[in-house]
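My structure is below; once you've seen it, I'll send some questions.
The other protein chains are all here in position, but one chain of the complex has been omitted.
On to chain A.
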Amino acid sequence: MGLKINNLSGGYAGNNVLKNVTFDVPDGNIVALIGLNGAGKSTTINHIIGELQPQMGTIELNGINLVQDPTGFKSQIAYIPEQPILYDELTLGEHLHLMLAAHNIDDEIAWQRAEQLLKRFRLDDKLHWLPVHFSKGMRQKVMLISAFMLDAPLIIIDEPFLGLDTVAQKDVVKLIHEQANKGNSVLMTTHLLASAAEFVDQFVVLHDGKSRFIGTPQALAEENQLQLDQLDDFFDLVQRELADES
């Protein structure tokens, strides 16, 4: 079933950012939420992870409504924020154990997966390190491991490549594919459209709090008379269009 967002309107107190946003992230699909700054990408994600209460509309994941059963909904999500968030006083290992415990996942079973990921991101010898000793990229890798080890039905990634070296970027793409192949859904935001076009199933273009386009990368490129590898120019076209309108 996956994630279904239907007519979502909402935002922060006194500031209604989203207006009737509707889109789906079906099981096994990779969907990228794109838009200029202020388009409503972060607000949409904050709604999906349950940090904001919808003014109108529904958010459902595999048939569970966020408002009616918040814990049931949120326990199906793994989230990677744009900026890494860590506890200063916890080691890398403790972060991972806490995340598993909070998701009520058996530590022994999931730990094997965690170890594979730690090895993949070359952090397997840093389990006892505190965040203060981590570089920016390492912090981001901790976020990735914390999320991917959960094998959650929906993984939300806010700007997946930020601060990562090229090796890690390739690893992330592989992991995203693995998730989708397992039947889990992936929702991500990105500004790197041309790179994302190589692996996402759908783009959802947000503009001024509304969904302006939903379709495959090919469809988006065709609609804007661009080649797939030229999709990074899409926002320039949007800007130009806006300038013409005003």
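One rule holds in what follows: contacts are C-beta pairs under 8 Å (C-beta built on N, C-alpha and C of every residue); 3 or more make two chains touch, one makes a residue touch a chain; residues count from 1.
The rule is short, and it goes like this: contacts and distances are computed from a predicted model.
Trainee: According to its UniProt entry, is the unseen chain "HesA/MoeB/ThiF family protein", "Acetone carboxylase subunit alpha", "ABC transporter permease" or "Cytochrome c oxidase subunit 1"?
Mentor: The chain we cannot see is recorded in UniProt as "ABC transporter permease".
Trainee: For the chain left out of this view, which of A:Asn37, A:Thr71 or A:Thr166 touches it?
Mentor: A:Thr71
Trainee: One chain isn't shown here. Among A:His97, A:Arg113, A:His191 or A:Lys210, which residue touches it?
Mentor: Hidden-chain contact among the options goes to A:His97.
Trainee: If I consider the whole complex, including the chain that's not displayed, which of A:Ile5, A:Leu18, A:Ile49 or A:Ala197 touches that chain?
Mentor: Spelled out, the listed residue whose C-beta touches the missing chain is A:Ile49.
Trainee: Which candidate, A:Pro26, A:Pro81, A:Gly137 or A:Gly163, sits in contact with the chain we can't see?
Mentor: In the full complex, the listed residue that touches the missing chain is A:Pro81.
Trainee: Could you please point out the chain A residues that touch the chain left off the display?
Mentor: Chain A touches the missing chain through residues 13, 49-53, 66-71, 74-77, 79, 81, 85-87, 89-90, 94-95, 97-99, 101-104, 143, 146.
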